[in-house]
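Input: a single structure, listed below in structure tokens.
Missing here is one protein chain; the remaining ones are kept as they sit in the complex.
By letter and in written order, the chains are A and B; residue numbering begins at 1 in each of them.
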Amino acid sequence: MQAVEKLHCQSPGCSIQVSRIMRPDDANIAGNVHGGTILKMIEEAGIIISTRHCNRQNKERCVAVLARVERTDFLSPMSIGDVAHVSAEITYTSKHSVEVQVNVMAENILTGAKRLTNRATLWYVALSLENVDKVVEIPSVQYANPEQQEEGRKRYEAQKLDRIETKQRSEDIIFPAINVEPYTVGYSQSSLIHLVGPSDCALHKFVQGGVTMKLMDEVAGIVAARHCKTNIVTASVDAINFHQKIQKGSVMTVSGRMTFTSNKSMEIEVFVDVDHVMESPKGKAPAVTAFFTYVSLDKEGKALPIPMLKIETEDEKRRFEEGRNRYLLTKAKRMAQMQKSQ
Amino acid sequence: MQAVEKLHCQSPGCSIQVSRIMRPDDANIAGNVHGGTILKMIEEAGIIISTRHCNRQNKERCVAVLARVERTDFLSPMSIGDVAHVSAEITYTSKHSVEVQVNVMAENILTGAKRLTNRATLWYVALSLENVDKVVEIPSVQYANPEQQEEGRKRYEAQKLDRIETKQRSEDIIFPAINVEPYTVGYSQSSLIHLVGPSDCALHKFVQGGVTMKLMDEVAGIVAARHCKTNIVTASVDAINFHQKIQKGSVMTVSGRMTFTSNKSMEIEVFVDVDHVMESPKGKAPAVTAFFTYVSLDKEGKALPIPMLKIETEDEKRRFEEGRNRYLLTKAKRMAQMQKSQ
Partner (left out) sequence: MQAVEKLHCQSPGCSIQVSRIMRPDDANIAGNVHGGTILKMIEEAGIIISTRHCNRQNKERCVAVLARVERTDFLSPMSIGDVAHVSAEITYTSKHSVEVQVNVMAENILTGAKRLTNRATLWYVALSLENVDKVVEIPSVQYANPEQQEEGRKRYEAQKLDRIETKQRSEDIIFPAINVEPYTVGYSQSSLIHLVGPSDCALHKFVQGGVTMKLMDEVAGIVAARHCKTNIVTASVDAINFHQKIQKGSVMTVSGRMTFTSNKSMEIEVFVDVDHVMESPKGKAPAVTAFFTYVSLDKEGKALPIPMLKIETEDEKRRFEEGRNRYLLTKAKRMAQMQKSQ
């Protein structure tokens, strides 16, 4: 993801910073902070700044709801005791959506060292507080120059296309049986359920997107650890689209399966289904899907080789090929960017 | 507890699995997961499956409420980093109760080793969402054979008997004499204990001061609420000094007692004592003390009058006078400041 130029913004409401100390529960047993903890903080900053923006024009009261997160890379691991500084600002608005750009810095307050660990882009829509099925219009932001606005419009169009594509894909989920042969898909496949509680929904009666992303990362991490039996850390998350609001009192089922392994990384597909236990038995409905990439680290933090995923079915083969394509595409993009910046 | 034969069940709602990684806060300082963490996960699986079952027939919306847990053995300790898999299924239904059988497996995702750590049986009843005093009927499950149903009926009758017995027994427990005369110091006096966990100590091995202050405010708030039975809010905290470091693994005892009431405010004295349970028995040592002032608010947020504290002993009288002096001093200082700023 390329850095986005800052908007011309004097008012204090244009940016926000969320900071806190990383605690033991935020990290795995090797002391590396979970990617999910960071994703949750990123979304907290995003929902604050976009809800604030949408209510700027004194009309209908509304709340921002996460619609999409662009691909996010975890550039450097964070540790217990580090202070995470998450700063967010609005970089583009369309008629019905807000783009928020977020930077995460890790600060070691003992040595004073600071480093950029993440850069993320989130898209929010605003729903009326009176009627949560009504999408409200977004006040537009001021741009420093026409180019800045044009760049934003391009990003907006690109993500819009991608959102339609994912929407179609997420509807053909199949849960296979469990298989104990090492390194097969069934071997590491995992799922968890979460009962949506009040603190998952602070601003409205729906789950905050950050809560969902944290759970997805937790499952992906278990899949990765089962496959490699080592210290694993989140390297990146592909774009995630949120197609459905998840209500307080629902049961979320979060499932993950490995789709692809390269020499030094593994890709895990994660699904979220929602079950409204208190309502009529309409069964589960798919809510979110995403691809997480993990790497395996030795004690010095160096990347270890990943055991190759053992493919058993035609579907697994197809998914492995798709994963390889995503992997090669990302690699190619990164090389193009490096050459550009030289 | 003997294993219960599985019900003949095709539908996806018949069983559920809750899994998550054991975190530092789930365990004691030796790294063993608290039994309470497991019991809480067991019940989470139980409430989901039984609420889902009770709402299967499209009649009255209802929620399951735990009525009884059978004797539960902890067969093997679990550690931080293990994944706990809690799977629950419904094994019997009577007219008004559901039996849920739960198995807990601990998986070391690094070695792949799995072991059974618990087997539990829970009984739920279902209450109407509209009227929580109404017990609703439970849809019956299908059994594989008549013997299975008969075994369930026997377990049901056995627990029913035992429940009546415990009910009788628990009624003649005599509690330590508590001063029940309203508005005395003893009437609202409260204390709590808190086991210092890893997340209370992110930066070093001592409790962060903020954690201590939060616990102190919690106790002061309970004292205030017990005195007034209204919505109470913290108005101020006097200076607090921290004389002693509190180490991870210690037990903090936080106690509060009311010392003074004015027309519209009440003062609560809070003590923190520390018990280093894992060290030599040097007993408790006072670590922190402070005075909290609370006000009582009506629905519009206006301050309500406070019932006057009933004084019974010489010590209480002395403390009341000291409280009044602090109150008058603060009032005088505030007036002086207001005049200065005019």
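One rule holds for everything that comes next: contacts are C-beta pairs under 8 Å (C-beta built on N, C-alpha and C of every residue); 3 or more make two chains touch, one makes a residue touch a chain.
In this text the structure is predicted, and so the values were computed from the model without any measurement.
Chemist: What are the shown chains in contact with the chain that isn't displayed?
Modeler: Listed by label, the shown chains it touches are A, B.
Chemist: Write down which of A:Ile109, A:Ala158 or A:Leu328 is the residue touching the left-out chain.
Modeler: A:Ile109
Chemist: Looking beyond the chains shown, say which of A:Thr51, A:Thr212, A:Thr234 or A:Thr261 touches the absent one.
Modeler: With A:Thr51, A:Thr212, A:Thr234 or A:Thr261 as choices, the missing chain is touched by A:Thr51.
Chemist: Which listed residue, A:Leu75, A:Val135, A:Leu195 or A:Leu304, touches the chain dropped from view?
Modeler: Candidates A:Leu75, A:Val135, A:Leu195 or A:Leu304; residue touching the omitted chain: A:Leu195.
Chemist: Against the chain that's been left off, what residues of chain A make contact? List them.
Modeler: Against the missing chain, chain A presents residues 13, 16-21, 44, 47-48, 51-52, 55-56, 61-63, 83, 107, 109-112, 129, 195-199, 202-203, 248-249, 278.
Chemist: Give me the chain B residues in contact with the hidden chain, please.
Modeler: Contact residues on chain B toward the absent chain are 2, 28-30, 32, 34-37, 39-44, 46-47, 51, 63-74, 77, 122, 127, 129, 132, 159, 162-163, 166-167, 169-171, 173, 175, 178, 180, 182, 190-195, 203-206, 208-211, 213-219, 221-222, 225-226, 229-243, 245, 251, 271, 273, 275, 277-281, 283-284, 286, 289, 292, 297, 301, 330, 337.
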